[in-house]
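Apart from one protein chain that is not included, each protein chain of the complex appears where it belongs.
Coming up: chain A.
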Amino acid sequence: MQRDTLVSFEGVVKRFGTFVAVQKMDFEIRKGEFLAIMGSSGCGKTTTLRMLAGLEAPSEGTIRLSGKPINHLPTWERDTPMVWQSLALFPFLNVRENVEFALKMRGVGKAERRRRAEQWLDRMQILEFAERNIAQLSGGQRQRVALARSLVVEPEILLLDEPLSALDAALKVRMQAVLKNLQRETGITFVYVTHSQSEAFSMADRVVIMSRGRIEQIGSPQEIYGAPRTRFVADFLGSSNIFTGPVTATSGQGLEISTKDGPVRLAGPVAAMPGQGAEATITVLDTKTHLSVARPEGDVNVLPVRVIGEEFIGATATIYAETDSGHEIKVQKSHDELASLPISAGQPLFAWWSPSDSHHVGAA
């Protein structure tokens, strides 16, 4: 089902002096979705959010909200509440007054204001702190106040600028669940800016990955994880082994490139098939890459490697190895799967995977 478009960016450019923060951006935000905008610092993700909130004016292009251009609207005439990284709670107001603020600005009467504020405080499970000062609250409680303050006006869209970055890991996961549930229950469109892959991928329906002011890929977390569209995305996610080289063979059923360590094949349909001899990049997820002592038989890509070391991450481990030419290959496995392998630095092994697990990304 095609959902309605709530926000559209049409050829939006943002320059600060000679620095181009956002270049020619075209994308849409659908009504009721949880959209994460992800990228490393300076990629333009926060600028994008601030343009939507009306805190920065686009240098070129049009931003539409519900079909109407909003470029010329100052932020105080838009209904695009935002949750700041610093939360930006007013220290001179108590919790309830903070939540009532936006209602007061809309001219809502005192009794009604109080009722609605308390309703949201209750929903966020912080009603008991209503008369406290902001300074007396913990990080998680402040987070809830900030959310209540923005949601009390029941907006169509909520903008969040790295709101969880100051929390410790356990609290972060807890707040992720709060956010996700809140979004599902209210149906409000969430636009969530973050540099954290785990935050974006665990909450969002769709993820926008940005780099140097450009959108690299838009898609569901599964799509992006399984099929990074550009070399940047594959690198950024860090979960793929990446091979680049000239194309030596193409067919309707795949392609082959030549690397310093030997041929790497891809089996399956390829959108935008590169020409013979052109530079192409093939990736394979580290979870789909295997290691063995004996050279595997059959229709697989095989590269001889030497173990560099391993890294434990909870139930899984990542083995780092390198080919003769020094190309790094990582393999993620559960501890059980690794039990039979001799893993010590310098150990020669074979890295292999099925060509049907190979994935072609656009050049660059």
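By our rule, a contact is a pair of C-beta atoms (placed from the backbone, for glycine too) under 8 Å apart; a residue touches a chain by one contact, two chains touch by 3 or more; residues count from 1.
To be clear about the criterion, contacts and distances are computed from a predicted model.
**Q** One chain of this complex is not shown here; going by its UniProt record, which of these names is it: "Glutamate synthase domain-containing protein 3", "Aspartyl/glutamyl-tRNA(Asn/Gln) amidotransferase subunit C", "ABC transporter permease" or "NADH-quinone oxidoreductase subunit J"?
**A** Per the UniProt record, the undisplayed chain of the complex is "ABC transporter permease".
**Q** Just to verify: which one of A:A57, A:M105 or A:V293 makes contact with the chain not shown?
**A** Looking across A:A57, A:M105 or A:V293, the contact with the absent chain belongs to A:M105.
**Q** Thinking of the whole complex, not just what is shown, which of A:A135, A:A272 or A:A315 touches the missing chain?
**A** Once the missing chain is taken into account, the touching residue is A:A135.
**Q** Of A:T80, A:T230 or A:T250, which residue touches the hidden chain?
**A** Final answer for the missing-chain contact: A:T80.
**Q** In terms of residues, what is the contact footprint of the unshown chain on chain A?
**A** Here the touching residues of chain A are 53-55, 74-77, 80-82, 84, 86, 88, 90-93, 101-102, 105-106, 133, 135-136, 149, 153.
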